[in-house]
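Yeah, one chain of the complex is gone here, protein chain that is, but the others are all in their spots.
Labels run A, B and C following the written order; every chain starts at residue 1.
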Amino acid sequence: MIDVQNQPDTRGIYIQQTGVSGVCLPFLIDDGGQTQPVQAIVRFTVALDENLRGTHMSRLMEILDGWINKPIAFRTLDTILREAIDKLETNAAHIRLDFKYFLERRAPVSERTSLLDVDCSFVASLVEGRTAFQLGLSVPFTTLCPCSREISTVGAHNQRSLCSVLLAFNGGPTITIDKLTALIEAQASSAIYPLLKREDEKFVTEAAYDNPKFVEDILRDVVIALRSIKGVRSFSVECENFESIHNHNAFALHDEIGSD
Amino acid sequence: MIDVQNQPDTRGIYIQQTGVSGVCLPFLIDDGGQTQPVQAIVRFTVALDENLRGTHMSRLMEILDGWINKPIAFRTLDTILREAIDKLETNAAHIRLDFKYFLERRAPVSERTSLLDVDCSFVASLVEGRTAFQLGLSVPFTTLCPCSREISTVGAHNQRSLCSVLLAFNGGPTITIDKLTALIEAQASSAIYPLLKREDEKFVTEAAYDNPKFVEDILRDVVIALRSIKGVRSFSVECENFESIHNHNAFALHDEIGSD
Amino acid sequence: MIDVQNQPDTRGIYIQQTGVSGVCLPFLIDDGGQTQPVQAIVRFTVALDENLRGTHMSRLMEILDGWINKPIAFRTLDTILREAIDKLETNAAHIRLDFKYFLERRAPVSERTSLLDVDCSFVASLVEGRTAFQLGLSVPFTTLCPCSREISTVGAHNQRSLCSVLLAFNGGPTITIDKLTALIEAQASSAIYPLLKREDEKFVTEAAYDNPKFVEDILRDVVIALRSIKGVRSFSVECENFESIHNHNAFALHDEIGSD
Partner (left out) sequence: MIDVQNQPDTRGIYIQQTGVSGVCLPFLIDDGGQTQPVQAIVRFTVALDENLRGTHMSRLMEILDGWINKPIAFRTLDTILREAIDKLETNAAHIRLDFKYFLERRAPVSERTSLLDVDCSFVASLVEGRTAFQLGLSVPFTTLCPCSREISTVGAHNQRSLCSVLLAFNGGPTITIDKLTALIEAQASSAIYPLLKREDEKFVTEAAYDNPKFVEDILRDVVIALRSIKGVRSFSVECENFESIHNHNAFALHDEIGSD
């Protein structure tokens, strides 16, 4: 059977990435030794030589299928990328996994536990023998507006907010999903919890009122927190407050080269 | 050229609806005499006789194309449906338009105006000679939690909320998008505004604090408000509060037969 | 601490459903004895007496948290609903779980296996002592257009399609996710597979060409297939073809009362 993908190509264009996207698969994520089953959306691509017409997409799917239900840590992504480079006869490979990850949260007063879902991304690239890792997280929390609090006789508008960070590491990751989430939550007006009894609701309401923060405050405090993580090559932060008094959001972003 | 759609079908199944969906087109919406250009997502279907294999989808697209940039009110949908029934030789036709509609809002103190976007639906069905109309609206506003306010020394959690209603009328619609939106906003802890100066932010913050409402309060007050509209055959209401202290929502729904 | 939710209400409106929505939790789904970890989006509501102001949302979260990592079958939903009715002191409760479920698929020639993701819903309501169950599935497959094939000298347009069914049962469910998916796939021009080698791609391409079907053909064949399932009280079917030659979809729907 003819291998149309292997036909020569004369357009002279080296393709940076070609492969599969929107692949949904069940994986086990290993976050610093803790494993958790997730349902990941995967993009898995390789570079394509300028002399070849197409890549062999089914080989990428075969590689992914080999990792179902085996623990995937960042170092595993390196193995997956080397497998792709080997089986696809190329010099660069990239993988991105987007998944929801659950973290146990303890209500501040009742100490009732529940599971908080955060959106995570594992991103890895192997280009010319060197593997680069990125960890992405979107953490929900509460923000309470300092201006609204200051100018109002009573109350202050507050809302659910989302802080999305992407950290590129010099080598492997130097922080877990668990710890990075906690680091970001600590910069909010208050963390949020799936399960709150009345005494917890009182605590969270008052804690947020006592800790008013603009979207810019959150952004700066998260930037300072991220600078403290060792081994970070660069990072970006985006904060979005789903304003309770508008039908649009307050938004801020910042990226910088890490201090290491 | 053979007309495959017109082939006979022997499976004996009358199809309730077949046609096109996800069609994006620019229309002019006529809301009680006011016209506004919108970008609508359209579903447009007809019934199919049990003896026919398929309908002629391109005729539905031709009909829609004839209405681009002409004012569309509910009565126009009746004309469109009659055109479908005529051209597709069927006894039933259905159309649904989903679009964003802009309403002018005046900030409560500064009186600065701005445009609020609400999601609307025009739904019409013509079955055996009788046309039924439905108007759908999703209105955003603020809710402030009565429990949080009561139990906390200071502050109260609040958040953006969305109230979605669908009204089925006995005949044509008896209320405009404009008036129905205002009726729903009036049941909130506070309406929301795209543009608020500091004096407005103070007003809105304090107004919401002075008017705490659970998702159930909003639901009941909207139900009472909708009962006051004449010519309503039935309606449904869904309220969702995007809780600022959780990563999930408070939700309530109710539907009932109209009083007329 | 005052219980604001327990305050009396004088508006005289019995609320059909109030509770939590958009709750993301990890569950084990039991599909006819096979269990699989999933990440479900949950809506969990109860009825609220006309004399009470609000329900106790945190109790609903406590109930859900008790079911994490325990197998959930349809009969388990009945237990969950009874727990809600008991703890919330109400006469009706409703739960809906939406989740992705993975099914093994074997390529038609190479027999290579891979995992296909389908969107599922488990819906259950307990009203006045009687529990009603619904199973929802959205199954992707290929459709090839009979008209395009007939009028063209070579080729025929084809595309990814999605068939969404919702089955209401008289008692408990009488078919598994696994079997219902296979039943729907069997009505397509061809099933689709995550992993296809070249010999499989040839098979699937030719199989689809030999089995051209309009969206109406799929709908009717799925209706006939669903009629064969015992214990079905009613069902609805929606088919949508993401037409390769348009930027919109072909769509058909049908619902009927089951034959049992």
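Assume a residue touches a chain if its C-beta (ideal position, glycine included) is under 8 Å from a C-beta of that chain, and two chains touch if they have at least 3 such contacts.
What you see is a predicted model, and the numbers here were worked out from it, not measured in a lab.
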Worksheet entry | Missing-chain contacts mapped onto chain A | 1-2, 4-5, 9, 11, 13, 15-24, 43, 45, 48, 53-55, 57, 146-147, 150-151, 214-217, 219-221, 223-224, 240, 247-255
Fill in: Residues in chain C touching the chain absent from view
116-117, 140, 142, 144-145, 147-149, 151-160, 190, 192-194, 196, 198, 201-202, 204-206, 208-210, 242-248
Worksheet entry | For chain B, residues in touch with the removed chain | 1, 3, 23-26, 36-39, 58, 61-62, 65, 68, 100, 102, 112-115, 117, 194-199, 202
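Simple rule for what comes next: only the chains that are shown with their structure count from here on.
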Fill in: Central chain (by mean CA position)
C
Worksheet item: Quick one: chain A and chain B, Cα centre-to-centre, how many Å?
Response: 35
Practice prompt. Would you pick out the residues of chain C that each touch at least 2 other chains?
Written response: 1, 23-24
